[in-house]
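The structure's right below; bear with me while I get my questions together.
On to chain A.
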Amino acid sequence: GENGGSANGDKVIKVGVFEPLTGENGGGGFQEVLGIRYANKVYPTVDINGETYKIELVEVDNKSDKTEAVSAAQSLIASGVKVVLGSYGSGVSIAAGDFFADAQIPAIGASCTNPQVTLGNDYYFRVCFLDPFQGTVMANYAYQEGAKTAAVITQLGDDYSSGLGSYFVDAFKSLAGENAIVSEEQFQTNQTDFKAILTNVKAANPDVIFAPSSIATAPLIIKQARELGITAKIMAGDTWENSSIIENAGEHAEGVVLSTFYDEADPATEEAASFVKGFKEYLKENNQSEIIPAVSALGYDAYLVALEAIKQAQSTDSVAIRDALAKVEIDGVTGHISFDENGDAKKDMAFIKVIKNGAFEFLKTVTVQ
Partner candidate 1 sequence: MQFGGVVAVDNLSLEVNENEIVSLIGPNGAGKTTAFNVITGVYAPTNGAVYFKDKMIACNYPKGPMKKIYAGQNYGKYTTTVKKTPDQITKLNVARTFQNIRLFKDLTAFENVLIAKHMRSKANWLSATLCLNYKEEQKMQKEALELLDILGLMDVKDEIASSLPYGQQRHLEIARALATEPELLLLDEPAAGMNPQETQELTEFIHDIRSKFNLTIFMIEHHMDLVMEISDRIYVLDFGKLIASGVPEEIQNNQQVIEAYLGVPDDDEE
Partner candidate 2 sequence: MKTSKKVIYSLILAVITLAFLFLLESNKAKYGMAYTVLTKGIILAVVAVSMNLVTGFTGLFSLGQAGFMAIGAYVTAIFLIPMNSIEEVYYMSGVSPSILALKSWLETTPSWFQAMLPYIALIAGGLVAALFAALIGIPVLRLKSDYLAIATLGFSEIIRAIISSPQMDTITNGSYGLKKIQGFSSLIQVFLIAAVCIAFMILLIRSTYGRAFKAIREDEIAAEAMGINLFKHKSMSFIIGSFFAAVSGGMLAMFMRSIDAKTFTVSLTYDILLIVVIGGIGSVTGSILSSILVTVCKEWWLRFFDNPLYIGNFQVPLFRTGFRMVIFSVVLLLVVLFYQRGLMGRNEFSWDRLAKSINKLRSKSSSKGGSKIA
Partner candidate 3 sequence: MTKNNLLTIENLSVSYGGIKAVKGISLTVPEGEIVTLIGANGAGKSTILRTIAGLVKPESGKISYRGEDITGIATNSIVEKGITLVPEGRRVFPDLTVLENLKIGAYLRKDNLQEDINRVYKLFPRLQERSWQLAGTLSGGEQQMLALGRALMSKPKLIMMDEPSLGLAPIVVNDIMKIITNINKEEGMTILLVEQNANLALRIAHRGYVCETGHITMEGTGTELLNDENVKAAYLGKSKKK
């Protein structure tokens, strides 16, 4: 029937991968997919009631576009997936969330940090921390490092960027005073010229610049800032932990600070240790740089969570899987994962990294209550 077997008689359970492979976030989405694929390679099957089911990934490209996301989500639902993983970029997850909920298919976000993804949606879970947390972490860090003033650069119309930016602003103001934010600049999607913004930032002369944005814009901001002679420390959120930024921005990227979910040098769990080894190989096979992006680790974890939930549920019924998910607890690559009533992972620790000698170097962990 529905859970049908493939030609050789194996039982199959389908897991949807809802990620952007093209469009603005295509780069990051791909890295998340790599983590998921690798997880699928490591754990290709699941046992339900004594029978072995093959886990088949069904990938769709949501093109980082909310309109596309709806039909991409529909195509996943139509293909009979029991659980969905993704997506990179909160906007598309928010757009698709209601459809998954209506179809009663649970979804597990890997790196979508915007609160709206899970809020009021019983079927959306996520394995990463949230933007309010991340914004606070970065504000704390900046303040501890002695910054008295900060400039914030965010992308208009991007839930992730403007959300994170405003959480940072709130947190930093409460630490350093109402006037501590000396410049708030916004740019448009696809904008490539940041000189005007940066000239203003330069004029405001902040101690740090917080610029959460996509991988595509990161090197532009970094390089153009340095070219204008801005020396302030540049900081950003999790998206910037991506080797392509170092490749593109070269020496200008030195000293950039960011928060992230995970640090490969400090495997938190057993799972993490084996993941680091195996995944580096896998990256090499796929002609990727060997720095493990945090989103890949999160993608891997999201898969593990789904797998565990299926095991717990002992059923291929998606509603049963959802109920199991709410109670799941595992030790993933990025640490211990369990969900609160919103479906958000209970995580209270972020990793702060700095770009040094062309690599991401672990600086410290920050915990906020």
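A quick word on the picks: all candidates are chains of the complex that A comes from, given by their letters.
In the analysis below, contacts are C-beta pairs under 8 Å (C-beta built on N, C-alpha and C of every residue); 3 or more make two chains touch, one makes a residue touch a chain; residues count from 1.
Not measured: the values here are computed from a predicted model.
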Using the contact rule from the top, which of the candidates 1, 2 or 3 touches chain A in this complex? 2
In their complex, what parts of chain A are in touch with candidate 2? 21-22, 59-61, 65-67, 70-71, 74-75, 77-79, 91, 94-95, 97-99, 103, 115-116, 119-120, 156-159, 162-163, 166, 186, 189
